[in-house]
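Here's the structure we're looking at; comments come further down.
With one protein chain withheld, the remaining protein chains of the complex are depicted in position.
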Amino acid sequence: MSDPLVWLILLPLFWATGAFLFPTRGAWLAIGGTAVQLWLALALAAKVGAGGTATHAVGGWGAPLGIDLAADGLAALLLVLAQFVALPLFLYARDYFAGKAPAFWPLAGFLLAGMNVLFLSADLFNLYVALELVGLAAVGLVALGGGAGPLAAALRYLFATLVGSGLYLLGVALVYGTYGTVALATLTPLVTADAPRAVWLAAGLLLVGLMIKTALFPFHYWLPPAHGGAPAPVSALLSALVVKASFYLILRLWLGPFAPLAVAAAWLPALLGGAAILWGSWRAIRAERLKELVAWSTVAQLGYLFLIFPLLGADGLALHAGGMQVVAHGLAKAAMFAAAGVVIQVTGRDAVADVAGVASRLPVTLFAFGLAGVTLMGLPPSGGFLAKWLLIDAALAHGRWDMVILILVGGLLTAIYVFRVLRQAFLLPPSSERRRVKHRPVAILEWTAFALAAASVLVGLRGMEIVRLLGAVA
Amino acid sequence: MSTGLIFACGGAILFVMGVAGVILHDHLLRRILAFNLMGSGVFLVLIGLAQRGGVPDPVPQAMVLTGIVVAVAATALALTLARRLFALTGGYTLPKDGDE
Partner (left out) sequence: MIRSAVVILAALFAAALIVAFLDLPPAEIDLPAAVTANMAISGVDHPVTAVLLNFRGYDTLLEIGVLLLALIVVLAVAPREEVAAPLVASAADPVLQTLARIAVPLMLLAAVYLLWAGAHQTGGAFQAGAVLAAAAVLLHLAGLLPGWSAPGLSLRGGLAAGFLVFLAVAAALLTEGALLQYPPAWAGALILLVEATLAVSLGLILAGLFLFLS
């Protein structure tokens, strides 16, 4: 009864089903449940920070016969992030949808449950089921948008995620065929640098499948329409959390069973990550619509995460950088989409050019957008700054000057597209339409966006705690 | 070349055909069918490789049962979305803006 690990999985499944059975209570079930989950996640993080990896053998069998759950520092950090981002977003969604999309609550519940399962699982096949749970829930949430555009985006996303899962599952099949087990703990000592060819193919399949799900360049094509066309709280959940889940899995496999094989291929994610930063930022600068701009920003920011792979080493610097970037970007991107959602809802338009002059009407919202932009650009003392600082530190330790330049150029490009929006909002006077802002937004929408943005900046001040938690990585 | 290996090789070919189908086809229903082909290929590989020694293994069989259910769920979702798209646009293809 006292194991937070297990309740982090059971609780969201319970309230998601409850939200399906009682659609009118969906919002309250979600908010209450997620609040308890946040508390559980913090308790788990404290436990892991003090005592090392927490494990739980489901069914009492233990790997490889049964399925093991394991929470090390990285998993605990991501669990806290997921619940911490979801809670304000659910408060936001309650007023954003105002009862018009009751299916949001059970779908969001299954999404959150799936992510919790994913962060805690230590079994390759169980991870596949978790990936499908998260992926299908995400597709369903995108389709809530309703029109032909969101539907097409949802279908494109669905096919991408299904191909990704298919590749992943084939990799799992190869691993099981070779070793007779799919438990991570059992596999790690078995995989060596002279593994059979099938294991190399499996590693490649797992990596590419997960890269498709994380929208790494060149598999990013599905993300901008999906995140740009979904309702704002959905875009926030997807950009902040869902893509991080598959990235977490890549990291888990890279550091775990496939570590002996990973050394040979470390240049590939970094190369693709660099391309993502440049291409994503370029498309964000050119984007016409506000949510599309923020979505391309996600493509670019995900690139930073993949730069860490050649830099992973005993000093843990690159891992800390990656963890910090995941946290900072998650908070900032959620805030940005929330703010964008408010702007679009009250002005009724979603082109970047139409943001003109809203600053006087929506000060809190634009401040939130600006703060989020501060983190994405990497200005001190925000979380994004700390992440990029750690990343540059790691790159210098490995002598990778090309990466340092890339990171700095990326920050500059980020500043260009962030300021594009802010300039429109603050400096340009309202055009011929006087009554640009139709009505005041509901206060909670603005303040949740602000809270998330403030958190993304403040987390830079608590950076050392996060680094210490990450130190407990198995 | 045991029976298991033959199934695995067949599964590999089906998988590859399925993935190529999802990527290359335009018609949504064909892409959904290709996805199912891909899934069947993976299941064959899973069981074929695990049982290449001739000894039946219940674990991959249970995994495939789970996989089939997940594939059914995904197919149902895809078909619903496709049907709705057809109701809205009158066609079964996605608009062309940078497909893979």
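Note that the chains are named A and B in the order they appear, and that numbering of residues resets to 1 at the start of each chain.
We take it that a contact is a pair of C-beta atoms (placed from the backbone, for glycine too) under 8 Å apart; a residue touches a chain by one contact, two chains touch by 3 or more.
Note that the structure is a prediction, hence the values are computed from the model and not measured.
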Task = Write down which of A:Gly73, A:Pro88, A:Gly140 or A:Pro310 is the residue touching the left-out chain.
result = A:Gly140
Request  = Specify the residue from the set A:Ala103, A:Val364, A:Leu379 or A:Ile444 that touches the hidden chain.
outcome  = A:Ala103
Query = In the full complex, which residues of chain B touch the absent chain?
reply = 1, 5, 8-9, 12-13, 15-17, 19-20, 23-24, 45, 49-50, 52-53, 55-59, 61-63, 65-66, 69-70, 72-74, 76-77, 79-81, 83-84, 87
Remark   = Touching the unshown chain, chain A contributes residues 1, 3, 6, 9-10, 13-14, 17, 20-21, 56-61, 64-67, 69, 101, 103, 106-107, 110, 113-114, 117, 125-126, 129-130, 132-133, 136-137, 139-140, 143-144, 151, 174, 177-181, 186, 190, 196-198, 201
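Please note the rule applied: only the chains that are shown with their structure count from here on.
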Remark   = Distance in whole angstrom between the CA centres of chain A and chain B is 27
Key: In the complex with chain A, residue positions of chain B that touch it   = 8, 15, 18-19, 22-23, 28, 31, 35, 38-39, 41-42, 45-46, 49-50, 52, 59-60, 63, 66-67, 70, 73-74, 77-78, 81-82, 84-85, 88-89, 94-95, 97-100
Inquiry  = Quick check: in the complex, which residue numbers of chain A touch chain B?
reply    = 125, 128-129, 132, 136, 139-140, 143, 147-148, 151-152, 154-156, 158-160, 162-163, 166-167, 169-170, 172-174, 176-178, 180, 219, 221, 225
